[in-house]
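Let's look at chain A:
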Amino acid sequence: MKKIIATLFLIISAFYIMPVFAGSEEVNIYSARKGYLIKPLLNAFEKNTNIKVNIISGKAKALQKRIEQEGRNTRADILLTVDAGNLYKAKYSNLLMKIKSNKLEKLVPEYLRDKDGYWYGLSIRSRVIMYNPKKVTKKDLSTYENLSNSKWKGRICIRSSSNIYNQSLLASLISHLGKQKSQDWALGVVNNFSRKPKGNDRTQMTSVVLGQCDITLANTYYLGKWISSEKKKERKYAKKISVFFPNQEDRGAHINISGAAVVKYSKNYKNAIKLLEFLASDDAQELYAKSNHEYPIRDNINVSDIVQSWGYPFKKDKLNLEELGKNNNLAVQIFDKVNWQ
Partner candidate 1 sequence: MVKILKLNINGISFNIDGNRILDNLNFEVAEKDIVSIIGPSASGKSSLLRLIAGFDTIDSGKIKINNIIVDDGQTFIKPQNRNIGIIFQDLALFPHLNCEDNIAFGISKWSKNKKHMRLIRLMDLLNISEISKKFPHEISGGQQQRVAIARALAPKPEMLLLDEPFSALDEELKEQLMLDVKELLKEENITSIIITHNIKEAFQLSDKIAYLSEKKILQYDIPYNMYHKPTTKEIANFCGIGSFLKGTVVDANHIFTSLGVLFGNTAPYAKDEIVDIMIRPDDIIHDDNSATSAKVVEKTFHGSDFLYKLELKDSQNIFCYTPSHHNHSISEVIGIKPQIDHLILFKE
Partner candidate 2 sequence: MQINSRNYNDQILLFFIILIVVIPIFTVFIHLFFPSTSLWEHLADNLLLKYLSNTLVVLFFVSIISSLIGISCAWLITMYHFPGKNIFKWLLVIPIAIPTYISAYIYAGLVEPSGLFFDFFDNYMDLGKELYALVDLRNIYGAIFILSICLYPYVYLLCYSSFKEQSYCAIEIGKSLGLDKKESFVRISLPLARPGIIAGLSLIMMETLAEFGTMDYYGVTTFTTGIYRTWFAFGDETSAMHLASILLTFVFILIIIEKYTRGKSQYYHSSQKNRPIKPIMLKGKYKFFAFTWCLLICLLGFIIPLAQLLVWFVDTYSYMFESAYVDIIINTIFVAGLASFIIVSISLYSCYINRSANNMFTNFSLKIFSLGYAIPGVVIAVGIIIPITMVDNIQAFLFGSPLYYLSGSLVALIIAYLVRFSTISYNATEAGLSKIKKNIDLTVKSFGLSNLNIIRKVHIPMMKTTITTSLILVFVDIVKELPATLILRPFNFDTLAINIYELASSEQLSYIASPSLMLIIIGLIPVIILIRKTISSGGQNIEA
């Protein structure tokens, strides 16, 4: 009997084996963006500062849940994630540390960062209309609002409302149009669905190419990935779809960010701030954005040729991205009400 308890105890303690603290300086990133995308940048940082950078990747929600669970004992220093909505949630779940950095305040435009200094955008992506140029011309397109027009009946494919990109888009509409109009819009779009939402942005783009619908809303970088894909089919399809930036005549196209924040219980927050400042700097920005076919946070930085080919710069909706987080719950409820699955 005693032997059993002893063995159990040993097993449980085995789970408590923790990797030895690294003697040297380090900073740990929990990242929703694939690690390999910014590896070169991190290497450069390490070289310059002698601070070791460890990066672990995962899904945005899982990362947040993780940091929550780890609480005071988290090993995370930086949360690098996509979509301002996620950053907002992290802030109001008390997971982030408020930081003051003059550099960051200068480098990151106001509308791309948290006004209290909890999080900072590091790259921009836009959720644009992608369309089949054989079925739709630029003249047919104008605004997001226009998509609820019945002329698009049976011609729109969009991904599920469970995805944060759509939620953020609707959140921005709530900010601009108010709750009721946004709900009407959502209902109008649902009525225009050519089929029930399924798959991710790429699936929608495929459906457009294959003629199941004429237009969709997708993030710009997906097209970039298609164009530069190793798969012949994807490159072929990329040629059959075009990009349109909505609302260029009024407020501008809806944008979102990938961004970072320092974790509240970070042990290496000084190093973390240094890394953030680095990532926002001119040296890093070009590579950071290019690596995923995104846009840098300042207009003076170069973009990739592919991105350039869609038209750059474009008019951006400079809504404060906090709004995306603020209206997220409401957006989800509206989606449920109009049965946008």
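Here is the rule we use: contacts are C-beta pairs under 8 Å (C-beta built on N, C-alpha and C of every residue); 3 or more make two chains touch, one makes a residue touch a chain; residues count from 1.
Inclusion criterion for the candidates: all candidates are chains of the complex that A comes from, given by their letters.
The structure displayed is predicted, hence computed values, not measured ones.
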Of the candidates 1 or 2, the one touching chain A in this complex is 2
Chain A residues touching candidate 2 - in the complex, by the definition given at the top = 1, 4, 11-12, 15-18, 30, 56-59, 61-62, 65-66, 69-73, 93, 160, 162, 195-200, 202-203, 206-207, 210-212, 231, 233, 237, 329, 332-333, 336-337, 339, 341
